[in-house]
Structures are given as C-alpha cells and as structure tokens.
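Accompanying notes for the structure given below.
Apart from one protein chain that is not included, each protein chain of the complex appears where it belongs.
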Amino acid sequence: MLALVVAGVALTLVTGPSLTPPLDVLRVLAGQEVPGAGFAVLDLRLPRATLSILAGMSFGLGGAVFQTLLRNALASPDIIGISAGASAAAVLAIVVLGWSGAAVSLLAVAAGLLVALLIFGLAWRDGLAGARLILIGIGISAMLDSMIAYVLSRAPAWSLQDALRWLTGSVNGATLGQVWPLALALMLLGGVLLLRRANLEALRLGDDAAAALGVPIAREKLVTVMAAVGLIAVATAVAGPVSFVAFLSGPIARRIAGAGRSPLIAAALVGALLVLLGDYVGQHLLPARYPVGVVTGALGAPYLIYLIILSHRTGRPA
Amino acid sequence: MTRLAAEGLSAGYGQTPILRDLTLKVPTGAITAIVGANACGKSTLLRCMSRLLRPSAGRVVLDGRPVQGIPTRALARELGMLPQSPIAPDGITVADLVSHGRHPHQGPLSRWTAADDAAVATALEATRIVDLADRDVDQLSGGQRQRVWIAMALAQETDVLLLDEPTTFLDIAHQVEILDLLVDLNQSRGTTIVMVLHDLNLAARYADHLIAVRAGRVHAAGHPDTVLTEDTVRQVFGVACRILPDPTSGRPMMLPLGRHRTTADPSHRKDAP
Partner (left out) sequence: MMAAGAPRAAVVALRRRRRGRVATLAGVGAMLALACVLSVSLGTRSVGWADIGAGLLGRTDTMAQAVVAVRVPRTLLACLAGAALGLAGAVMQGITRNPLADPGILGVNAGAAMAVVIGIAWFGMATLSAFIWTAILGAGAAACFVYVIGSLGPGGATPLKMALAGAATTIATSSFTVAILLPRNDIAGGVRSWQVGGVGGAAFDAMLPCLPVLAAGLVLCLMSARGLNLLAMGDDAAAGLGAGIARTRALAALGAVLLCGATTAICGPIGFVGLVVPHLCRLLVGVDHRWLLPFSALTGAILLILSDVAGRIVARPSEMDVGIVTAFLGAPVFIWIVRRRRVRDL
C-alpha cells in the first residue's frame, strides 16, 4: 500500500504539461536549483500531491470510522450529509457574500461541524441510533443540495468556477499554506481515531455486545464521531467534498486488511491513493481536465453495481 | 377422501434443495398439523402448497388440478393462506384489514356488496373481534392481532386454510385460544385446516392428522396416536423422549429427555402435600 502511494506521488511530481525527468525532480527536492523544473515541481506539483494525500487520508479515515460505527457500508459521511454542510456554506459565502480564500475555508469548517451537530441533535432520542442518524443526514443533505443548486443557478459566471469546486471537490491551485492546517488536524484527530481502533472493532458487534465487553458506548461514539466529523470538515474546507473517497475507502481497506483486523490505517492509505490517482486521471488521461471529485464520483456507480454482483454470487449481505 | 395433495414435490431456494420428492395427502375436512425440526422444510412445503413458491419438480394438486395452472384469484377463493409474518399497514383499522379478505371475490370493476359486508361481519364475530373493528391494528396485543389475521382469512371464505405457525410469539393462553378458534371453524364450517406447528404436544392434541417432516421428506403421517412415538421423535428431532398419554385428551404427550435431571432424583422433588 505504502509503496503504491509513493509511486502515485512520484507520478504526480514527474508529470505535468511537460514531463520532468525523475532525476531533476529528486534534485529539486534535495534543494538544488534546476532551471525550468523548480517552479513546477516545488510550487505546483508538490503541494498538490501533499494535499491529495492528506485529504485522501482524512476522507478515508473518516469514512471508515463512520461505516464501522454505523455498521453499514453505504453510510459514509459524504452520503449522510456531513460534508454537505461545509459545501453549502462555502458556496453561499463565495456566490452571495463574495468571500474568498481562508475566510471561506474557516466558514466551511464551522458550518460542517454545525450541520453535523444538527444532524446528531435531531437523531438523538434515547441514545444515538445509527439508522436514524443516517436517514436524517440524507434528508438534511438533500435539502442542502437543492440550496446549492439554487445558489449556483443564480451565480455570476466569474464566481461559478470557484464555487463549482465545492460541489465535487478539487485539489486545483493547492498551496503549501493550505496543507498545514490539514496536516495538523490529521495528526491530532487521526491520532485520536487510531488509538481507539480496538473499541471501534468492539462496537461493530452491536451496542449491547460492546457494552458487555466493557466499552463505554455513549462516550466512545461521541468521541470517535466528533473526531471523524472534524477531520472530514477540515478536509472538505481545503479540498471540497471529494465525492465517494470516504465511501469507497472503507470497504476496499477492509478487504485488504482482512476481516478480523481494524481497517483504519489501510483506509487512510486507500483514500490517499484514490485522490492521488483520481486527480492524475482527471488531469492527464481524460480529454478534458476534470477536478478529482468528478473522477472519484464516477467511480461510485461501478462500485454499486459491483456490490450487486458480489451479493448475488455469495448470497451474503453487501 | 382428499382434495389437496402433493405429488413428488421438490423445491428449494437457489441451489440448495429443501424438499426432496415429497408426497402427501391432506384429509379433507380435518385438521392437519405439520411438525418437524428447524429447517426441515415445513414452511417450504406450506409455501409450495399455497403456490407462493414454484416447485422445481412435482406438483401440488387441488381437486385433481395442479395449482400452478389455476388463476391466482380463483385459487384464492378455494385456498386461503396466512403467512408467518404478515405486515399490518401503519394505521389500518381492524375492519379495513379484514375487508381485504374479500379481494379474490371482487372483479376489477365490481362494487362492494352486501354479501361482502356480511362475510366481513361474520368473520369478525367468529373471531370475537367485533368490538375492535374501529381500532388501529398497531394498537392491539399479539393475540388480538393474530385473531384479526385469521378473521381476514375467514372473510376469504375458502374451504381450505393454510397457516404457517399461527401460534408463534404468543403466550400459552393465546396459543390455546387460537387453536380452539381453529377447531371451532373446522367443526362449524367443515374447513380443511393445514398448519405448521412448533409445539408437538399442542399439535398432537389439536390435530386429527399429523405429518412429521424430516430432511425434505414425509417421515410419518397419520393419526397422532400412531405418529407420535418415541422412535419417530428420536428420528425426526434427534432427541430421546418418553411418550405418555395426555390425561385430559387421551392423545400422546411427549416429554423430552436431556442429559440432566431426567432420572427421578428425590432431592429435586417437592414433597406432595
């Protein structure tokens, strides 16, 4: 896995509108001046690759946590509206208020957390039931999506491109300045999540069984969910809601890690790989340039079909 | 005499066969109970007989005609089926639910007639739920709800009624009540009743005809006195037992023997007063 991610980074660094020889890339990274390649590699491609990795890891980790906690492979944060709050706020800020830059990102993080809290609040009735949480999230995100569509339909052409990225997610125009907050969040919140792997695996057995195994359920759910939401919100604020990365990473990681072991680390790596490769495909392999979110989003449909085929063959739940 | 029979029936879900070349005859005008261990094919057999499941080989015959060839609605006028877990739509009243039993008697354009009203009212009375007619089905207890479903099957006015475990999830008082109700029905209307039952002793007491199914085949069939033997129980359920005469009905009664507490151990026995 790690090797694949490294290969993906190398690919991103080497290719652009013009190919840079791998040796030159290494020399640039080592701090040497290479005429013609320095700017492209250090200022364009390196931040882009770093951002892809960090955002992908955040989405993958957050998604796997949600899927594990809610015991449903379809229940990832992008589907149940956790990232919709961040996008809606960002689109509103750009189109209606005319904001740009860091202010938009800050607002997106705040709105993402707020909407997540709203969903949890509405879903709370004698404890947090996964099914209710998922459905209320879907309802809220349907509402926010229609709001986004409305705002975009009223958007002047010049702010449209900027706003559109909040619809699908993109790592275009990444700078190292965007990378630091995300790296910090990933270290802090990702660390919290990784430390709780064992408890999360116990929660997969169901609330009652987990309680019998000595897991304090309410506290554990709250801590892990808040950490995952924070991670998703920060990543969304930086890269936009890169569709389906959170959704796809968990199941793939579980297959790689094997049934018995916690898939969190694998999910983070799969997420990073998905964003890296999705971005690469969108930039270099397709006739037009697409943001990464469109590529990963389009992967979702074949995956759903794959789920159907799989469950027909094995007769097991998808 | 027999109206309903299965001939060389094989069936299953997907690749796994559940019934294997099963043949049986249902005595008309009697109460038949089908018993057997878990996953032996009892419910599958009932689903085949009511045409909910298409057999992979063999056929089910009603009055000499294979049921697969009878139009759905026509079959539903002859043969009623109460599945194991029917769903009561949210907020439906008892009277409305029972009225659905009249569906096979109505054409696509025909209006609700006085005969339909009469059939519904009779079904409500026979199951003693007239007082509940306006209530929501959701609000009823398990026993009352089961009576509502039976009333719906009664409103269908069929000569044959199949029931899949009509007493599951009911406490013992309601189990007896439901079985008594079925006997009433059998005696007053001559309805042929076929039901899957879990409880061997209740089956032996209430049924005129017992069918023991094992591994997709009929292992034994006949009067409970001849079917419910220590040998049959051991072969069908894989448990050793003692058969005693039921002191109230004279029918056989089964006491399972486990590994513990089966010998007469004086330390466990309460002294008789």
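Think of it as A and B in the order they're written, each chain with its own count starting at 1.
Simple rule for what comes next: a residue touches a chain if its C-beta (ideal position, glycine included) is under 8 Å from a C-beta of that chain, and two chains touch if they have at least 3 such contacts.
Model, not experiment: these values are computed from the prediction.
Participant: Among B:81, B:178 or B:253, which one is in touch with the chain left out?
Facilitator: B:81
Participant: Using the touch definition up top, pick the residue from A:52, A:105, A:141 or A:199 that touches the left-out chain.
Facilitator: A:141
Participant: Using the document's definition of touch, tell me which of B:4, B:18, B:35 or B:120 contacts the absent chain.
Facilitator: Missing-chain contact among the listed residues: B:120.
Participant: Tell me, which residues in subunit B touch the chain that this view leaves out?
Facilitator: Output for subunit B: 47, 50-52, 72-77, 80-101, 103-104, 106, 108, 117-118, 120-122, 124-126, 130-131, 133-134, 149, 153, 156, 188.
Participant: State which residues belonging to subunit A touch the missing partner chain.
Facilitator: Interface with the chain not displayed, on the subunit A side: 72, 74-75, 78-80, 122-123, 125, 129, 131-132, 134-136, 138-143, 146-147, 149-150, 152-153, 164, 167-168, 243-244, 247, 287-288, 290-291, 293-298, 300-301, 304, 307-308, 311, 316-318.
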